[in-house]
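For this view, one protein chain was removed and the others were kept in their places.
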Amino acid sequence: MRSISFGAFLGNNSNLRARSYVNRLPLFTRGVLVAIVVFWIVGVQSVWDLRTWGALVPDLVGLSSLYRLNTYPFIHLNFFHALMNVLALVPLLERFESEHGTLTSLALFFGPFVTIPSFMYLFVEKVVLRANTPVMGASIWVFLLLGIEAIRTYKLNPYLVVGTHNIPTWTSPIAILLCVAALVPSSSFLGHLCGLAVGYFCGLGYLKYLAPPEKILRWIEGKLNLLGRLPHYVSIDQKTYGRFGVLPSSGTSALRLRRDPRMLKVPPYLSLLCIVVGAVWLFLLPLNEYSRRTYISENALLPGQVHTYFSGSDQHVFRAYKHEVNELAGKTNIDVNDRLESIVKGLGLKTARQNFTYQSAGRVYSGENLYAILQAPRGDATEAIVLVGAWENVKGELNRNGIPLILTLARYFKRWSLWSKDIIFLVTPDSIAGPQAWVDAYHDAHDSSRINSLPLKSGLLQGAIALDYAQETRFESVHIVYDGINGQLPNLDLINSVVSIAGGQMGIGVAIQEMWHHNDQYPDRLRTMLRGMLKQGLGRASGPHSSFIPYHVDAVTLQPFGDGWQDEMAMGRVVEGTFRSLNNLLEHLHQSFFFYLLMQRERFVSIGTYLPSAMLVAANFTIMAIALWVKSGYAEDPSTAKKQPASSKYTSTPAIERNLFLPLGVITFCQSIAIIPLYLFNHAPAAALPPTFLLFTILNTALPHLLSHYLTTYHSPSTQQHQLIKSFSLLLLGMFLSSLATLNFSLALLIGLLASPLTFMRPWPGSAAARYTCTLLLNAISPTAVIFAGAKYWGLEVGEVLEQAAFGWDVCGMYTPVVVWCVWWPAWLAGSVVTLGRPKAKEVPPQAKGEKDL
Amino acid sequence: MRQLFSLLLALLSAASLGCAASDYHEQLVLRPLPLSTLLASFNFRSNITLSAFEAHNFDLFPRSLAQILQHAGTRELHLRFSLGRWDAQSWGARPWDGAREGGTGVELWAWLEAQSDEEADQKWRTLTNALSGLFCASLNFIDGTRTTRPVMSFQPEGNHPNVTMDNMHLLYGVLPHEVVCTENLTPFLKLLPCKGKAGVASLLDGHKLFDASWQSMAIDVRPVCPSGGECVLEIEQTIDMVLDIERSKRPRDNPIPRPPPGHELKCESSKSYHSGDTCFPVDYTAGQEWSLNQIFGKSMRETCPLTDPSVPPVCLQVPESRHVYLSHGAVEKKNPDGKSRCFEIEPGTGFELILPRLESDDPARSAAAEIITPETPLLYAERSFTGHGQERGGVQTILRNPSPDTKVEFIYMESLPWFMRIYLHTIEARIEGHSGEQEPLIKEVYYRPAVDRARATQLEVRMRVPPASTVFLTYDFEKSILRYTEYPPDANRGFDVAAAVITILNPEKNGTRYAVYNMRTTSLLCSLPTPDFSMPYNVIIFTSTAIALAFGGMFNILVRRFVAADEGPEIGSTIKEKIGGKLIKLLEKLGKAKAVGKTTVTETKG
């Protein structure tokens, strides 16, 4: 019966169906379900440790404690464990019961099915491995049932055909087993294996004799009239011998699978599952099991191993320089540079200047960079480290302690003879454009008409530290800003060494992502991670360091914050220590990670762990697209599934031609007009941005209606064509996102989640209400709406946001606008067109008719 | 300054030619430079008559080196160990006109006598191996891929009879990555007749030498045939170093530059905010007093008795106005040109020299009075990489001719490693700051392309820079991917590219010297694409698996028969014994299944 209900799932109101499914769960299954839940609730209290009582602990199993053999499947480690197992167990168990009847399953699941695996497990664990790992949880049943199912499937479709290779289907549970063992932490591979083994045996029928003989069961039933008394009781006679037991197995697995109409009904759930799992996955990351502690993997760094001497009379010098800088406050860029240059020249360093002019959103960002090179004694100009100080930081405050500190450090570094790399001191008028211009020019990637080439150069840049020390008072701890342009990150080793120098050596606290106070708990970790991901997703330059990272120069910005007793010298010592570490480097930083999410200064997840979530979200689009493609190959007739007798489900719906022209045309159109907003928002002057945005928003809401109206009136597309349109747009979306996920994970995930409703949009020929609700929903998640909402949420003007985007695009080469306007927006457009589409009711193709007759 | 050095050179050589065989000179020239640095150039020269050399009677000539020379048939040898870079902007022209220095690392070129190229290569190998043993440098890594045969850049300095000149081969090798250090100095000193025990050599100390901002050790061996006199083989050893006075004045036992006590800071009291705890430091460039003892860590012992007394052992180049304190027994002799003075030391006594700080209020005048303003070199050269990324890049050399009236003609030589494949068509010389003048900048190009893993690229360009103008010489190259065994342990550091050699030609072609000025650019660090070395076998396995899968598919498609889906033989029967049966059975069934699987192929052709 499940299959029928399942088959009918694609009906309109699926949640109702779901409820009915839950209602129709048979008795024993419910019992197990309830038992598990109860045990979990009991386990919540901390007075009595249920788990030690009930788990299957090899050493504790004695005659007195045989009960463990029966209790352990009901007991779970934590909520997730229980939930997963329940979700996995219920359908299988339900199937088993409705096939073999309640009594049989009761007998089996309290007899052999629970004891045999546990005995096997005990034997192997105690006698063979001589270990003592406690196991618990219903997953052992899951695998047992999977084993049975697998054997049955094998009897029908022995091979799954991949390419030209036949994979016996009975191996599928093993694959699952391995995946679980690999992915799920602390899952007992051995226990699962035992369960699976028993399942195989049973499936092969070797355990038949364990099942109680039928006539006894019948007798019991008759005597107790169980069928009458118990609700949802599955009697012996109601048993269906497996839905596929006696089917004519003509053709092979692939053929069968594809011909099975239920195959076409699975994908929506599959992609829904993908999205859900993707999201859940993300929220699992901050847990200890998934995140890792950071560690220094480049041995040459030796952070905090050197004593730092920056103190004493250097503070006098610092004060003097600070006076100088304060006098310069408010002067023009040129005057500032003149004075600073004279000071730096006095230190005996080589100095040079660089003019740059950027134009973005009608504004002109121009200025002059000043930089000085401290040539490494005995060094050859092969490698260099950069110390950047922006005259004004990102917020536009004067960097009043940073600049003097840099000057003092320059004077101090000059005294050392141990530098193996040149040290470049760079002072830029602003925090984004200046460094960008300088780095571009350093790598000759600049447009020399607007940006001067550098008159003075050194070797390969091995690292860069930016100082943003605007606050007047003494500070408490250091804030590390590490996001680069387009979400690129510096090598984790750099952050680690700063953390260990500041935190470990100097005893200065370290914060990231503006989490000023971080108790290393789940919520804070999650918040840190999400902030990081948001910054990464936006991909804009977050400080002077950002421009370095695209050139594979690892860089961070150090911001003192808080009110504490640390003075400027302490900050200087942090920089000194970091530079000593960088100076130790023999090779370019390459050991540690470049793709990671930090959730605390000493906790991170690496790409291998977090990538699946984005990939799953991206995959859901692809799955749906393929499903739609296949589906569009059949003459769709929703009525058959219900009206026809159960048996005819196995006849396939007839195939028809796809006419691809219109869908392709629509998609091409959507993609091509995506250029318009991109151009518009990147070239409109700043003043004109808000009105343009308003105008575009209005157009944006109107456009789908116009398009679909045009289509319906002139082309009157069929359902199939709608399916194809959707399929193509989803295909593109999935493709873009999955490739983007490897470059900028966060952006891909954000877009993917925001676009996920598009997967489930379909034309509503019948109900106008549904159509308009969907349209509303779509408008709520349209790019424009999201931008607007985001701006409002962070208390910004839309104009600012767009200007920032344009600036990022023009100056830093940030590609977020492209992704938004050329990937997300077209998909959204196509989705809403599909939603608004009114497919004409089409006549049933002839073969389908001929089929209905028999 | 340059004239002065050349004059010295001439004087020394004249002296050497004048006297008989086995005589010996040594001289130390001290020259304060701007930014409170000091150039100290040591020069030692001894020689031996060729006859005695052939007869193996090297009495004062270093035997270890002589043996090598004889064994490798070397007629003329030039070996350079250099570290750091000469800051031409502030220090001006190079000592010895750059004739006694090389690019960073080790540089070696020699004229070998051989009948054929193969023989020359074979002798070159012996020479490099022997020298690497002698100087504790990894010269033996100068293999074929690092050796070139320059055509225009070098000319023999000694005078060779023409008969030998015909079958003399010039080979040039360079090791940019070699780090020159004290273990190279010790054998260098061993070659001196007085070792480091007496004479100016006694000032040489590894710690100070290798703490210098720039230093270069040179060994030149060349035959000199004075007119009339007997041919001698002359060995000249030179050490030039630029010391940062403040740094080298630090005591050896406490080299850490701790911040000085507040009251010792030299402040500019003129500042308004000047106070006890606020101090604007005076310029670093202000000169300071120094003495030999402070600079070199020890003062000079007695002179080496072998030296020719006519050559004063120590010379100092400061304006005449400055006063110098000497230890007793030393006599100061001012040179007529007023720029330098030399010191006669009576034998058996040590020598100490103190140059007090010039106290003067006017900084501008004091700068002039304090040191001799270094004269501008003939050419400024700066080389750097352009572009970024791992597959291709470019090299840009900025050549600036400071002189207002005279053009400079020179030869620019690059010997690049084979994995930098240069695009010769992209080589171009762009001029800036100078108009008119249609004459081509590049006169002549000699290019010898690299052979992978066998030979280095050799590029020699004869070009000129018009007066008061800057020329950009640029070319692009492609980085090739190495085999993974060819990467050094520190592959991610990058690969050093040797300095370019610039030889400025003598304007008058028939002049005595071929080159009036030599210089080297800085060396470069070229980062190649580097694989992840941790998993070669994974790569092998993955690739072979991919190949295998592709093969399997192709093979099956080729050999299988396609029939309609329902025409294929029945499968899925008799499962029980298939699973329950023994393993072998199962395997063979699998085989059968494969064979039967033909039918399924139709299905997968979607």
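Order of writing sets the chain letters: A and B. Residues in each chain are counted from 1.
In the analysis below, contacts are C-beta pairs under 8 Å (C-beta built on N, C-alpha and C of every residue); 3 or more make two chains touch, one makes a residue touch a chain.
What we mean here is this: contacts and distances are computed from a predicted model.
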Protein name as given in UniProt for the chain not displayed, "Electron transfer flavoprotein subunit beta", "Phosphatidylinositol-glycan biosynthesis class S protein", "NADPH oxidase 4" or "Glycosylphosphatidylinositol anchor attachment 1 protein": "Phosphatidylinositol-glycan biosynthesis class S protein"
Contact with the hidden chain (one of B:S64, B:Q390 or B:T426): B:S64
Full-complex contact with the absent chain, from A:P73, A:G633 or A:P783: A:G633
Among A:H81, A:R152, A:H545 or A:R771, the residue in touch with the chain that has been omitted: A:R152
Absent chain, residues of subunit B that touch it: 22, 55-64, 66-68, 71, 126, 130, 133-134, 190, 193-195, 197-198, 304-306, 537, 540-541, 544-545, 547-549, 551-552, 555-556, 558-559, 561, 563-570, 572-576, 591, 594-595, 605-606
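By definition in this document, only the chains that are shown with their structure count from here on.
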Centre-of-Cα separation between subunit B and subunit A, whole angstrom: 51
Contact footprint of subunit A on subunit B as seen in their complex: 35-36, 83-85, 87, 89, 104, 210-215, 244, 246-247, 255-262, 264-265, 267, 271, 273-274, 277-281, 283-285, 382, 384-388, 394, 396, 490-494, 496, 522-525, 527, 530, 549, 552-553, 556-557, 560, 565-566, 568, 571-572, 575-576, 579-580, 590, 593-594, 597, 599-601, 603-604
Complex contact set, residues of subunit A against subunit B: 151, 154-159, 161, 163-166, 168, 170, 200, 204-206, 249-255, 258, 309-317, 319-321, 323-324, 346-348, 350, 375, 377-383, 411-412, 414-417, 443-445, 457, 459-460, 551-552, 586-588, 590
